[in-house]
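Only one protein chain is missing; all other protein chains are in place.
Labels for the chains are A, B, C and D, by order of writing; each one numbers its residues from 1.
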Amino acid sequence: PADELFYVSGAIGNAIANFKTLVQPWEQATGHTVTIVPMPASTSDQFAQYRLWLAAGTADIDLYQTDVIWAPQLADHFVDMAEPAKDLVPQHFPSIIESQTVGGKLVALPIFTDAPALYYRKDLLEKHGKPVPTTWEDLTETARAIQDAERAAGKADFWGFVWQGNAYEGLTCNALEWVKSFGGGQIVEPDGSISINNAQAAAALDLVKGWVGSISPAGVLAYQEEEARGVWQTGNAVFMRNWPYAYGLGNGTDSAVQGLFDVAPLPSGGGHEGSAATLGGWNIAVSKYSTKQDAAISLALYLAGPEAQKQRAISESNLPTIVALYDDAEIAAAQPIIPLWKDVFTQAVPRPSAPTKGKYNEVSARFWSAVHNTLSGNGTAAENLELLELELSDIKGSSW
Amino acid sequence: MAKIELNNVTKTYGAHQVIKGIDLEIRKGEFMVFVGPSGCGKSTLLRLISGLEEISTGDLLFDGTRVNGLVPSKRGIAMVFQSYALYPHMKVYDNMAFGLELAKSSKDEISRRVREAARLLQIDHLLDRLPKELSGGQRQRVAIGRAIVRDPKVFLFDEPLSNLDAALRVQTRLEIANLHHAMKDVTMIYVTHDQVEAMTLADRIAVLRDGRLEQVGTPAELYERPNSLFVAGFIGSPKMNFLTGAFAAAENCITLGIRPEHVTVTDPAAARWSGEVVHAEDLGSDNYLFVQIGADTPVIVRQPGKLTIPLGSRIGLSPDPAHIHRFDADGTPVR
Amino acid sequence: MAKIELNNVTKTYGAHQVIKGIDLEIRKGEFMVFVGPSGCGKSTLLRLISGLEEISTGDLLFDGTRVNGLVPSKRGIAMVFQSYALYPHMKVYDNMAFGLELAKSSKDEISRRVREAARLLQIDHLLDRLPKELSGGQRQRVAIGRAIVRDPKVFLFDEPLSNLDAALRVQTRLEIANLHHAMKDVTMIYVTHDQVEAMTLADRIAVLRDGRLEQVGTPAELYERPNSLFVAGFIGSPKMNFLTGAFAAAENCITLGIRPEHVTVTDPAAARWSGEVVHAEDLGSDNYLFVQIGADTPVIVRQPGKLTIPLGSRIGLSPDPAHIHRFDADGTPVR
Amino acid sequence: MPQPIKTVAFYALVAGIVLFSVFPFYYAIVTSFATGTALFEANYWPKAFDLSNYSAVLGGRNFGRSILNSLFIASTTVICALFLAVTASYALARVRFRGRGLLLMTILAVSMFPQIAVLAGLFEVIRFLGIFNTPWAMILSYTIFTLPFTVWVLTTFMRDLPVEIEEAAIVDGATPWIIITRVFLPLLWPALVTTGLLAFIGAWNEFLFALTFTSSETTRTVPVAIGLLSGASQQEIPWGPIMAASVIVTVPLVILVLIFQRKIVAGLTAGGVKG
C-alpha cells in the first residue's frame, strides 16, 4: 500500500522547496509519498520540539532530520538502522557514522555534513608578505601585524581574527578545535573519560584569551556565525573561523571581500601536529512510533544514499558524507568549494556527544561556560578547567 | 393595586444604622411624600422600597405579600434617581426607551410613549443628544421622562424637580398631579425638600428624622397640628417662630410656636410683643420682616404686599391666638 | 476687587449656539443672580466666566483687563458645580482642604477653616466619609463647603441649594448672604431657579432666555416692572396670570398680567371678573385658588390663611388696578 | 513657563517618545530594503528600495496563509477571552459573594508558571481533546495568558462604573446579561479596546505554543513562519527577509490600533450621574 510519510526538518535555504524534486525518484519507485514538515532553523527550537513529540510518542511524524549531536540523546526513540543500512554504511566517513552510533545502535543516517575552516584574506597576506598561518601562534602574530598596519592606514575598525565567542554551542565547537589542535584531547574521550583538565587545553585557552580585545573585538564574546561574517564580509578582518556557508556569501557581488579570500584548514598550536575541525551536519532518523516504518526506512536509506547526497551537493552545496562524492566531477564543477573541504574533513573531530549520551548538552554547556568565563576574565584557564573537570565528573556520576 | 406596608424596617450600612425601624402603610393609589432633613434617610427608604437595597431587618409588603427578597423589576416600580443615573452612552431617546425595549413593547408604541413624555417635559428637541450635552435641568427631565414612560404600578421619585426652574417646576408638578389623578391605582412615593411640592402634591406626608418616622398625616394635619416641635419647625416656609423663656411661660409651655403668617404687625403700644425690624426680605409678593423682640432669634413675620416699614423701626407684633402652638420640654405638643 | 464685564460674549457647541451675545457688567462686590428657564445657558455663562469653557467670540474683562485666555486658577474664583464634581477618592475633609493646601496655609489654619465651614453646613460629623457614602444634600453641602473655605475674590455658585431641605436651605442662604455682607469686595454670581433665593439674595438679577439677556435689574424692578412678558411670567411664584382677548382689550393691551396676590376674592356680583373655583392648593400658610373665568387657563388667586371657599363655588375676582401689567403683541410692556 | 515654551517642550517630548518607540522599527524597515553586505553596515537611510526581501517573504510557501491563520487565531482568542472576561469580571467586580479575592488570586496563579513548564501537560490536553494541529489548539492554549489578564483588567475597570447607572438599569428591568451588554460594555470601551489590543498582540506574537501544537505548514502562525525563514545554510540568518516579514506582520497591527484607538476616549461616563 502507498503510505504517506511525514518528515520533519529544519527549513534551510531552498532545501524544503527542492525536497520535492529530491524525493521524486524515490516516490516514483516506491509509490509512497512524503510531506515535509518544516521547522524553524533554530536548532534549539527544533530539539525541544522533537523531544516533546517523541516523549509523547507522537505517530504524526515518521522521520526526523537530526543534528549530529542529537543522536545519542534521542537514541531511545529511533529505530536501529544498522541492519537496514549495512550496505550503505561503509561508503560514509567512518567518523560520522561513529558519531551516530550509540551502544552499537545506528540511530540515524548521515545525509550531509559540515565543518569549519579558516578564512583568510589573500590580498592582505600578500600585501604584507605573510604566509597562510598553520599554527595559532603564527595566526596571532600575522593578525596583529596586519591589523596594526591596516589601522595605521586609517581603517580604525579593522580586526585580525573573528570567530564565535558567544556562550553557545558554537563556542564549544571553536574551543574544541583549539583544545584538540593543541593536543588537549576532546573534552570527554570516546571511552567516557574526562580529559579536559590538562596543560595543553589551558595553554590553548590562554592563547585565545590574549586575542580578545587585541586581535579580536571585545564583542567577539557575543558573536555567533553571522556577527563574525558581518565583520569579515565588510572587509574588516584578516581571518575568520567559519562554516562553508560564508564562502558563497563572501563571494557575492556586493561583498567587500569578493574574490579576495580563500580557505584553509584551521591551524594547530602548542607544538602539536594536526589541526581540528568540529564536525557538524545532519542525519535522518526513523521514529520508533511511526506506523509506517518500512516506508520510512526506505526513505532514510534513499536520502542518505549517494544519489540523493549528490543531488543535494549540487543543488544546495551540502557537503556529502559519502567519501567518493568528493571526487565526483559533476559536483566539483557545480560546487567548486566541496573538494576544497575534503582536506578539512580529514581533520574533523566529533563533539563528545556519543560518550556523554543524554548528558551531552549539559556537558557542552558547562564547557562553553568555562571557556567563556576564561575568555571574559573570570578566573584563569587552569582554574576554570579544573572546576570544569569537577563539574563534569559530578554530572557523569558513576557512568554517562 | 399596590398597597405598601413597612413593618419595623431597618437598614444598616456597616456599623451605621441609617433607617431605625419604620412602620408605615402607604395606601393603594396614594400620593405619599417623604420629607425630612438632608441625610435623614429619605433616599435610603425609597431604595429599600424599590428593592435596590436589601432590608436589614423588618418586612416590606406589597399588597400583603412579603417582598423583601423580590427583585426590583418584579415589583412593578419606576424610579427617578436623585443623581439622575442616566445611561451616559445613550441618546436621550434611548435612555427613555430602554425600559420599554426590555419589556418588549413594539417600536411604534415605544416611540409614541417616549415622544409623548418628551413633549410633556419639553425635551422633545433634545431626543438626539447625549446626557453630557444637556443642562442640569434637562438631565433631570430626562430622568423623570424615563420613569413615566414605563407606566408602572408604583412610582418612586427622589427629588425629581430640584433642578428645574420655577415655571417648569410648577408645570411638571401639575403633570405629576395629573398623572396621579389619571391613574388612580398608581401609588406614588415622592421625596422632596420643597414645601410647596409636599403640601400641594401629597395625600399624606411622612416626616422623617434621623431614620425614624416623626409624623405621618395629611398636609393640613401636619401644618396645623404638628405632633412635635420638630415637625412644627420642619413644615412650613419660612419656618415657624419658636419662643422660649418668658414668652413661652406666658402660654404655660416650654416652647411657643407661631408661624410668620399668623403674626400681624400692630402698633407697638397695643401689641403683645414689640421689637425692632432688623432685617427684611422682599419676595415681591410678600415681605419677611425679622423682628428682634428679645428672644434668641428674631421673629419672622410675613407681610403681604410691598414693604412699607423701614428697617430699624420699632413695631408691635400680635400673634393670632388660634394659631399658637405650645410644646413641652420634650417637644410634644400641649393641647 | 473684581468688576466683571462681558462684551458681546457668545458660545457655540458644535453647530449649536448656546450663548448668543451677552453684554453685562457685574459690579465689584455685587451679588448677581442668573435665572432663566432650564437650558437657557446659565451654567454655560458661569463656566465662561470661570474660564472652564472658552469664549467663542466676544470679550470677558475682569477689572478692565481682558481675561479670555487666562486660566481659571489665575482669575481668583471659587466655584460650586451643579454636578458637585467632588473628588471621589478623598474624604470630605480632604475634598474641602485640598484647595487650601496649595495656598500653603498652615495645617492648623486649614483644619480650622474646614471645620468652621463644615459646622456651618452641618457636615462636621461627615468629615471622614467618602462622597459616595453621602446623601445628595450632603454632597451638595460638601461642594459648597469646598468653595467657601477658599475665600476668593469671585464666587460662582451653580444652583448650590437645589438638593437641600427647606430649613437648611434658608439657613445656608442666610449664610451666603452673610458671607456677602462680610466680604464687601467679593463679587458673587449665583445661578438658581428658586424665586425666593433670587429675590432675597440678589443685588441684581439677570434673566436669561435662550442664550440672551432678557432683563437685568434689582429684584424689585424685575418684579414690579418687568421689561417683557417673558420676565413677568418668569419672576414670581406662582406665575403671573396672563389674560388675553376681551379681558386684555378692556385694558387696551394685548396681554394683561396680574399676579395671584393682587387679585382679591369678592362677591361675584360686585366683581370685575367672576368664575368657578376649579382647583385649590393648600400650602398651609396660603391657598391657591384656580378660578375659571372664561380665559384659556384658570386664574390663580392667592388667598392667605385657611381655605374657606369650597371647590365649585362661584366667586368674584377683583384685580388691584395698581398692579395690572399690560403688554403689547410683541410682549413689551405698555406703560 | 510661558505657553509657547510649554508647547515646544511638549512636542519635543512627543517626538522623543515616538523616536524611541519607532526607531528600531524604522531600522527594521531600512534593513528590509537591504540585501547582502549592506546588512552589515549601520545605515540611517535606505540605500535603495529593493523589494526582493518582500517578494521573497510573500512569495514564500504559505506566508499569506500564516497571516490568515494568525488573524483567525488571534481574533478568535480575543473574542473568546473578552467574552469570558467581561461576564466573569462583572461577577467579580459587582456582585458580592465570599471568596472573590481568592478567586481572583487563583485566576492570576494560572499565569504564574513559565510557559515552557506547562508545555508538556498542555500538549497532553491538546492531544486528549484531539485538536492537535488545528487552530483550536492555539486558541485554547492562549487563554492561559489572555484570560487572567483580561479578567483582572476588566474587573478593575468594571468596579469604577457608577453604581447608580446599574441600579437604574435594574429598575428598568435589565437582567445582569443586559446590564453587561447594553449598559456597561459601551462604557468600557477604553478598557475593552486596550485589553483587546494587548491580548491580540500577545496571541499574534506567541511562538512556543504555536510551534509545538502544529505540525503542518498550513496551520502555522506568523511568528513560526518568521522562524521558518532561513538562509541558505544553517548558520546564515536571513536578515533581510526576517525584517521584511516583521514589517509585514506589524503593519496590520498598526492599522488595527489606528482603527480601535478612537474608542479609547475620555468622558464616556460623563453626564450620567452627579456627585
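Note that a contact is a pair of C-beta atoms (placed from the backbone, for glycine too) under 8 Å apart; a residue touches a chain by one contact, two chains touch by 3 or more.
The rule is simple: contacts and distances are computed from a predicted model.
Per the UniProt record, the absent chain's protein name among "Hydrogenase formation protein HypD", "Dihydroxyacetone kinase DhaL subunit", "Sugar ABC transporter permease" or "Putative gamma subunit (OadG) of oxaloacetate decarboxylase" is "Sugar ABC transporter permease".
Taking every chain of the complex into account, the omitted one touches A, B, C, D. The residue from A:Thr134, A:Asn361 or A:Thr380 that touches the chain not shown here is A:Asn361. Checked against the full complex, the one of A:Ala56, A:Ala149 or A:Leu260 touching the unshown chain is A:Ala56.
Within the complete assembly, residues 10-11, 13-14, 17-18, 20-22, 24-25, 27-28, 31, 40-44, 80, 84-85, 87-88, 90-105, 107-122, 124-125, 140-141, 143-144, 147-149, 151-153, 155-157, 159-160, 163, 170, 175-177, 190-191, 193-195, 197-198, 201, 204-205, 207, 222-223, 226-227, 237, 239, 242-243, 245-246, 249-250, 253-254, 257-258, 261-262, 264-270 of chain D touch the chain that is not shown. Residues 44, 47-48, 51-52, 54-56, 73-74, 76-77, 157, 159, 165-168, 217-223, 227, 230-231, 234, 236, 358-359, 361-362, 365, 368-369, 372-373, 376, 378 are the ones on chain A that touch the missing chain.
Residues of chain B that touch the chain left out of view are 51-52, 54, 68-72, 74.
What we mean here is this: only the chains that are shown with their structure count from here on.
Centres computed as Cα averages put chain A at a distance of 92 Å from chain B.
Note: centroid distance chain B to chain C, computed from Cα atoms, is 20 Å. Distance between chain B and chain D, defined via averaged C-alpha coordinates, is recorded as 54 Å. Residue numbers of chain C whose C-beta contacts span two or more other chains: 82-83, 134, 136.
For chain D, residues that reach two or more other chains under the stated contact definition are 274-275. Interface residues of chain B, counted against chain C in their complex, comprise 13, 35-39, 42-44, 82-83, 133-138, 140-141, 158-159, 162-170, 193-196, 199-200, 219-220, 223-224, 233-239, 259-261, 281-286, 302, 304-305. Interface residues of chain D facing chain A in the complex, by the touch rule stated above, are 35-41, 61, 119-120, 123-124, 127, 132-133, 211-212, 215-217, 224, 227-237, 239. On chain D, the positions that touch chain C within their shared complex are 163, 274-275.
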